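Only one protein chain is missing; all other protein chains are in place.
A and B are the chain letters, set down in written order, and residue numbers restart from 1 in every chain.
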Amino acid sequence: MKHDRREFIKKAGWTFIGSGLYINLFSAGPALAGSRSSALKNLYAFIVNTETCIGCGKCAAACRAENSVPDGNYRTWIERYTIMHSGSVEVDSPHGGEKGFTPLSFNPADIRKSFFVPKLCNHCKKPNCVQVCPVGATYVSPEGFVLVDEKRCVGCSYCMQACPYSARFMNPVTHTADKCTWCYHRIRQGKTTACVQVCPVGARLFGRVDDTDGPVAQLLKAKRLQVLKPETGNEPMVLYVGLDKEVH
Amino acid sequence: MIFDNATRQTNQNNTPAAYTKRQTYRTRHEEEASFMKAYDHIIRFALLITAVIAGFFIIRARLVPESFGVQGSYSYAFYRADSADEQAALPAVHQGSAHCSACHAPQASLRQTNAHAGLECETCHGSFKAHNNNTKERMAVSGSVDACMLCHAALTARPAQFPQIDSFSAHVAQQNETLLPGMTCVTCHDPHAPM
Partner (left out) sequence: MHDIVTSGFLFPNDLHAHWSLMIVLYPYITGLVAGAFIVSSLYHVFGIKELKPVARFSLVAAFAFLMFACTPLLFHLGHPERALNIMFTPKFTSAMSGFGYIYNFYLLIVLLEIWFVYRPEIIRRARETQGPLKALYWCLALGSLNDDEASLGLDRKIISVLAAVGIPSACILHGYVGFLFGSLKSNPWWSSPLMPVIFLLSAIVSGISILIVCYWLVCRFSDLKLDTGCLTAMFKYLWGFFILDVSMEGLELLTHIYEAHEEWHIVSLMLSERLGFSFYTLQLGICSVIPLIALGFVVLKKMQDATRIRLGLICSVLILVQVLAMRWNVIVGGQLFSKSLRGLTSYTPTILGREGLLAALVLFMMPFVVMYVFNLILPLFNKEAESQQ
């Protein structure tokens, strides 16, 4: 114990000095040079195909059942974008799309295009939420999953403010931060995520990036993919097929 | 400047002049003693603060879980290692079609031959959890039109090639059938093999 304490003081001291300077300033160098440097291995990626999503909401409902997500909060949700010829954009997501969508009252002749965009935690490579957690209650797991330790979380909501995607919420039962875990428990048990499993059209794919025969690695090769809000520098690991410029 | 005059008065005998004069004749021992005397209150305060800080570290050592620490990267992996394992141990709620086939082989094989072949049982039947907990809670889907329309109602946002119908009655009329009371999608389509 005594040794641990000394170790801690030493570590904390050095990291206080070092982390601010080294990690934040100098690690930007290699990233700019193109090598995706990160101390962590991001072994997994999630691919969302907005071109095949039918907006049935099965994924959001399955997520709620799988993870006991309290009503009114969403670990995943589906947005419907309707873009008019006039250029105006209508977006809706009733109940997070969990109960499906009903037809809109617009004149079909006025609609330029319309599509669904499922959203979930992006499990970023450089997650802003983990950066701002003051107590080390949210972290990147060895497999690259961004998780919350509900036994350490103090419930300050700083991570919710920091997440550019609003993927986090305050769990009204545990009073701690809560979010999509990419069904970490299921992955560790050799299954796939609940939302991927129930999707009837395969609009959601999850798998290892390094598994060259896997569907994710195949799509990574075959398709041009986009991420949400790349300007935040968080390097999301949820990749989108057919993402429109109107989607934030 | 920050002391009141009242306080100053009590120290009048310690005027600087008298102070230096006395100091001249001090022995070394006396000097050390006076030095200690001047620092006495500061030493006491320092001891108090040291005790508080030491107390903090003793409490900290007792309260921080053993597996807490840097797990590779300080920026992104400074956490309680047990937390990940605890989460990995959570029970899975959805079980997957292979699990269902064990008891429901006819439906499973029927499904494999048709338009719903790519579907998981739990997509329509809901999660397996309650059924599995020996409650034998039924996982039947209501045969209502709405259950099918969740996927098959015509929406502009849906990909055009996906089979969709504007409304149940319009679909029935289109198929040259008569709309009878009590009629639903499953009257004509077997949900396990719809087409």
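We take it that contacts are C-beta pairs under 8 Å (C-beta built on N, C-alpha and C of every residue); 3 or more make two chains touch, one makes a residue touch a chain.
Nothing here was measured: the structure is a model prediction, and the numbers come from that model.
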item: Contact with the hidden chain (one of A:Lys58, A:His123, A:Arg152 or A:Arg204); value: A:Arg152
item: Chain A, residues in touch with the chain not shown (by the definition above); value: 12, 15-16, 19-20, 23-24, 72-74, 77, 79, 89-93, 95-96, 119, 128, 131-137, 152-158, 160-170, 174-176, 232-233, 248
item: For chain B, residues in touch with the removed chain; value: 1-7, 10-11, 14-16, 19, 34, 37-42, 44-45, 48-49, 56, 60, 63-64, 68, 74-75, 78
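The rule we apply is simple: only the chains that are shown with their structure count from here on.
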item: Centre-to-centre distance between chain B and chain A (centres being mean Cα positions), rounded to whole Å; value: 13
item: Chain B residues within the chain A interface of the complex; value: 57, 60-61, 68, 70-80, 83-84, 87-94, 96, 118-120, 122-123, 126-127, 129, 149-151, 153-159, 162
item: Of all residues in chain A, those that touch chain B in their complex; value: 1, 4-5, 8-9, 11, 15, 19, 23, 38-40, 51-52, 54-58, 61-62, 65-67, 80-82, 100-104, 108, 111, 114-116, 126-127, 130-131, 136-142, 147, 149, 151-152, 181, 183-186, 188-189, 191, 194, 197-202
